[in-house]
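Every protein chain except one is present and positioned as in the full complex.
Chains: A and B, in written order; residue numbering restarts at 1 for each.
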Amino acid sequence: MSQLSSLSASGLTCERDERTLFESLDFTLSSGEVLQVAGPNGAGKTTLMRVIAGLALDFHGDIVWNGQPVKDDRPGFQASLLYMGHQPGVKSIMTPEENLQWSMGLHRKLDKEEIWGALKKVQLRGYEDVPCYQLSAGQNRRVALARLFLARQKLWILDEPFTAIDKAGIAELEQTLVDHARRGGMVMMTTHHEMDMDYSGFRQLVLGGE
Amino acid sequence: MKWTFFHRMSSPKWFYDFSGQCLPWVGLLALALVVTGLTWGLLFTPPDYLQGNSYRIIFLHVPSASLAMTIYVGLAVTAAIGFVWKIKLADMAVSCLAPIGASFCALALISGSIWGKPTWGTWWVWDARLTSMLILLFLYLGLIALREAIDSRETAARACAILAMVGVVNIPIIKFSVDWWNTLHQGATIKITTESSMAMEMLIPLLISIAGFYLFSLFVFLLRLRAEIISREQRTTWVKALLGAHS
Partner (left out) sequence: MSVMSGFGVVLKRDLHLAFRNRGDLINPLVFFMLVATLFPLGVGPDPETLMIMGGGVIWVSALLSNLLAMDSLFRSDFEDGSLEQLMLAPQPLWMTAMAKVISHWLVTGLPLTLLSPVLAIMFGLPSEALPAIVATLFLGTPLLSLIGAIGAGLTVGLRKGGILLSLLTLPLYIPVLILGTGAIDAAVSGMAWHGHLLWQGVLLVLGITFAPLAISASLRISVSG
């Protein structure tokens, strides 16, 4: 993660069913930064995250990754992207280990020790072989968050990653995000939790709402 | 030069104004042609030597069947244009075309089966053309149902565009396979139309009524599209100004 990377968006406009969510929005995000997208409910935070990730199609404007428009090299962009949406993307009939095996396996080869190490970091050691439907909502969220410890992707887009996570867990996660940024990564996230991040690269982007 | 013309044409406001000017003429011409074609065909042509008077339903049946096919192809082409170049007006046009096409398809089926009663002695035969037409009706109904089921207009337009494109690729395959199925199962099929050498005095009113039906569906299409434009663009200043001027 030595090279510097940057994500920049210019003139982003999103209309959904004749309602304007945001209009000519510009921002950049560079290596070492944690960007919190803030704003009231319905301001378009989730939509903005999905637009950047490439999941939402209804928008105008340009998104540029490392100097190249994302739409010209989507696979290249996706190789550097870790996205977590509202739904954790955890299959309930699979075990935590199997879940990480496929979701991170899409990005790179993994071995068992690595996965166990990541599960240990989210306090799920000992649950490797328990199907996820037997775990609590918070534990399921932790299965998804364990991806952060396996990820080599630079750009993390996390939509409400702290849902159902306890206080101690949140503090640890915030530390993980800062560590990632320090290593040259970048984070774009939303949360309703008060971020008291003592980190020089922490910034906020406030969406207006109506 | 040409491109600016297309750009202007795809602007809803320009199209609304332009179609407003054409609308009365299209309507009048359609009315004149349909009335001429049908009156001539139904009252003043000689009866067919084989089918007697029952053949006269072709003046209704043939235009409907032809429109049902044409509209689906037009719809798919419009959908593809809207999908590739992201033209809003094309999306609106697709949503207006589907019910018109479905109506003509149903009309073709009903008139075909009414014709079948005196000709074959039964309301329905699994004739290749009737079967293909029935499948076409299902394709139309699928499009309408998909649009109804999706809340967001943009998403609905895109989904319908995909379905219409998949459908139009399949239509020749379906047509071909149904024809084959029919020859396989029925041996010599009874032909619904008389031989292609149709008498001039029948052909001319038929052509007039086909032209009339095409213009009529254009008229209905424009009416629907204008309503759709107003409904979708209701928040824009030009529609507000237009509505303000009328009230």
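The definition used in the following text is that a residue touches a chain if its C-beta (ideal position, glycine included) is under 8 Å from a C-beta of that chain, and two chains touch if they have at least 3 such contacts.
None of these values were measured; they are calculated from a predicted model.
Checked against the full complex, the one of B:L139, B:M202, B:L215 or B:I229 touching the unshown chain is B:L139. Touching the missing chain, out of A:E23, A:E98, A:E114 or A:E172, is residue A:E98.
Residue B:V178 is the one among B:V178, B:L225 or B:V239 that touches the chain not shown.
Touch with the chain that is not drawn comes from one residue among A:H86, A:K112 or A:H192, which is A:H86. Contact residues of subunit A toward the unshown chain are 50, 53-58, 75-76, 78-79, 81, 83, 85-94, 98, 102-103, 105-109.
As for the chain not pictured, it touches subunit B at residues 135, 138-139, 141-142, 145-146, 149-150, 152, 154-155, 158-159, 162-163, 165-167, 169-170, 173-174, 176-178, 180-181, 184.
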